[in-house]
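As you look at this complex, bear in mind that one protein chain is not there, while each of the others sits in place.
To keep things simple, chains are lettered A and B as they appear, and every chain counts its residues starting from 1.
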Amino acid sequence: MSAAPSDSAGYYRRMQAAVEELLILKGIVTPAEVQRQVDAMDARSYKRGAQMVARAWCDPAYKARMLAGGSAAAEELGLEVGPLRLIVVENTARVHNVIVCTLCSCYPRMLLGIPPEWYKSRAYRSRVVRAPRAVLAEFGTVLPDDVELRVHDSTADMRYMVLPLRPRGTDGWDEARLAALVTRDSLIGVARLPDQG
Amino acid sequence: MSALDAVPARFRVGDRVRVRRADPPGHVRTPWYCRGHVGTIERLCGAFANPEELAYNRPGRPAQPLYRVRFVAAELWPDYRERAADAVEVEIFQHWLEAA
Partner (left out) sequence: MRGVHDMGGLPAGRCERDEHEYERWEKRVDALMMLLSAQDRDLMKVDELRRNIESLGADAYDRMGYYERWMHAIAQTLIQRGVITIDELGRKLAEQEARDERA
């Protein structure tokens, strides 16, 4: 898939406007509802996942609940997830996890927002299940040989988020400071978080 | 979705299963790359309406148990060049699985 708009971009932009107008005329949606959806999606970002990760690093009981049920753990922090069924997979010293949807672009969007363009690309979707370490290296991430890599293909009703390893040198940091370390790519699993100090 | 409306789960965590090798037309959520391969049930995710039916705006009931199946990368890809212990996990509906 090309990232740049293709020649047909104008056609589908017009089709969006045409369909929206028809749905409004038929009383199926209102312009305000469409705008509210746009605003709600704009407000979702990986920062919400980062908040969960920071809490899990500080509170072992929360971490246990998060690994048992990701959606309930999000709601516990007041994060609205709608119908999302979230599975959180934990990185450890021995296991590293990475998320993909080879069939389309499934992503915990109700929590983290719209996925990045590369996540939906042919290159990522095709190769990360077959040559995951090579793909991670293209993101600048080199995994030690003794770490097992698990690729999670989101093919049906569950969505996935990685709980990254807490960087060394962060003892005593509060949740806000820890959350600021967490990157979107570390929640997908194509990046690891650098040690501090 | 109530449990009464679901097909009973046939497999348990740790069971070895083979993904059916089938090639129906239409909307299917079983990736091509795992069809015919053997993996291990990692967890039962619940029971969900069958997407093959939902794709045609039919109810997809009774709900099908959905599993996460773990495949050893080197088994999926005979020419796998990375670490032998690596794994790929895929959500697969029960009607695509048979005991291995």
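Rule of thumb we're sticking to: a contact is a pair of C-beta atoms (placed from the backbone, for glycine too) under 8 Å apart; a residue touches a chain by one contact, two chains touch by 3 or more.
Just so it is clear, the structure is predicted and the values come from calculations on it, not from any experiment.
> Which listed residue, A:Ala18, A:Ala43, A:Ala68 or A:Val142, touches the chain dropped from view?
Counting the whole complex, the residue in contact with the absent chain is A:Ala18.
> From the list A:Ser126, A:Thr170 or A:Thr183, which touches the chain that is not on show?
Of these options, the touching residue for the absent chain is A:Ser126.
> Considering the whole complex rather than only what is displayed, give the residues of chain B touching the chain that is not shown.
Those residues of chain B that touch the unshown chain are 23, 25-28, 31-33, 51-52, 54-57, 76-77.
> Name every residue on chain A in touch with the hidden partner chain.
The missing chain touches chain A at positions 1-3, 5-6, 8-10, 12-23, 26, 28-29, 33-35, 37-38, 41-42, 100, 102-105, 114, 116-118, 120-127, 129-130, 135, 138-139, 153.
Please note the rule applied: only the chains that are shown with their structure count from here on.
> Please compute the C-alpha centroid of chain A, do the same for chain B, then give the distance between them in whole Å.
Here chain A and chain B have centroids separated by 23 Å.
> Could you list, by residue number, the parts of chain B that touch chain A in their complex?
Touch list, chain B to chain A: 29-31, 33, 45-46, 48, 51, 66, 68, 70, 73, 76-77, 80-83, 85-93.
> Under the definition above, what is the set of chain A residues touching chain B in their complex?
Chain A residues touching chain B: 85, 87, 102-103, 129-134, 145, 148-158.
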